[in-house]
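First up is the structure itself, then whatever we jot down about it.
What you see is the complex with one protein chain gone and the rest in place.
Moving on to chain A:
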Amino acid sequence: MRLAALWGWVWRSAAAVPPLGWLIGAFCAAVLELLIGYELAIMLYLPKVPPLFGATLLFQNPLLFPATLLFDLLVYILPVCAVAFGTQRLTDRAAAFLEHRPTWLAALMHLVLMYAILHVWTEASAYRLQVSKLVMIAVMLTLSLNVINGYMGEFSCSHPGFMALGAYAASVFTLVLFTQDRLFGPALLPAALGPFCYPLALFIGGMTAALGALVVAIPSFRTRGDYLAIISLAFMFIVKSAIENIEPVGGPRGMGGQPNWSTLPVVFTAMALCIWIINNFVRSTLGKALNAVRDNETAADAMTINTRRTKMVAFMFGAFWAGVAGGLYAHEVRHVTPGGFGIQMLAEQLAMVYFGGLNSVVGSVVGAVSISMVSEVLKPLGLYKWLVIPLILILVMIFRPTGLIAFRDFDIKRILAPRKAALKRRE
């Protein structure tokens, strides 16, 4: 009984802390780790600070796992809870103050704090940094695919194709203009200008992908369901074969030498923008119209929705963000081959969407992060990894057929609201 009471108390106190408190706690933990993490790790007989909370050690070196658990408890869990609970009054008052200011201001503050946490946390390890960046790119891809497969309710298979278009368009832009390169010769503009034009490169990548989406959309939206799946699958192969046959971009050999401009601030900003804009999109009239079209196209048409236009816009919108993510990916991995954007990538992205939850912004983030992390953690298992991951997917599909967290988007105002008021309201 006592344990249940304790649990209830922890739960109630946790619910009383606004997100600002948790973020400040996490920031303190990250700073703490940067300061004493190494010494503590040595004291616990760990070779180094565990890069991903020790999760990668679980199968690689199970004997060290208890020590990493202790490390996590001392460095992350205890400080986060202590700071979050300790500053609860203060942060709640801050949240109440921000409630009466514009939402964007409060959201921006939280985002800056989130970035600061990530920045400090990834300072300690290049591997951590790279994993974080790739996970954020995966979040963008999953979310953009969810717009089409979840909110629009069609089964689109062309996402790797859109990503390839974005990756190649953005790479060609930066390689032609800013780098000395085997394929395109000397740089046309000074390289110092490059990072400032990088957003433009990403935008061009996204627009190219959106244009590609238009090409698929025109013939395929005359059909529904399975036909779109097949046409979009065909489109993915068309993109792959086309790039393989375009010699100026390297053909099947691929294109390399992109500058490493996908830094943490860039990727984080792109992801935050992507989540924000897509979240607003799906909560807008257009988003609701999209859901109406999915549920019953004839009825939606009768309610004066231009169904064709709605679907086109959503499809191109999803493709745009896939293109942007492709551009980021190309400048992170710094070598792209058409063969890489194939069925394997498609399967991964679909798994992330359906695992996380259909028709859901929160679910997309959860799906992308968890599938990426699970596949990173299970790596030492080798081939058995491909038994475990599909098994997890099957279990999720049986017990939660729409995915872990389906039908949920961010209500920024409610999330950031002070907790006192929320508790009172509930009573």
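Note that in this section a contact is a pair of C-beta atoms (placed from the backbone, for glycine too) under 8 Å apart; a residue touches a chain by one contact, two chains touch by 3 or more; residues count from 1.
The working rule: contacts and distances are computed from a predicted model.
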Omitted chain, identified by the protein name its UniProt record gives, among "3-oxoacyl-[acyl-carrier-protein] synthase II", "Peptide/nickel transport system permease protein", "Aldehyde dehydrogenase" or "ABC transporter substrate-binding protein": "ABC transporter substrate-binding protein"
Among A:131, A:145 or A:216, the residue in touch with the chain that has been omitted: A:131
Contact with the hidden chain (one of A:14, A:31, A:70 or A:273): A:70
Candidate in contact with the missing chain, chosen from A:105, A:192 or A:383: A:383
Touching the absent chain when the full complex is considered, from A:221, A:268 or A:329: A:329
Chain A residues that touch the omitted chain in the full complex: 1-4, 44-45, 47-48, 51, 63-67, 69-70, 125-127, 130-131, 134, 182, 241, 244-245, 251-254, 256, 329, 332-337, 339-340, 344, 376, 379-380, 382-383, 385-386
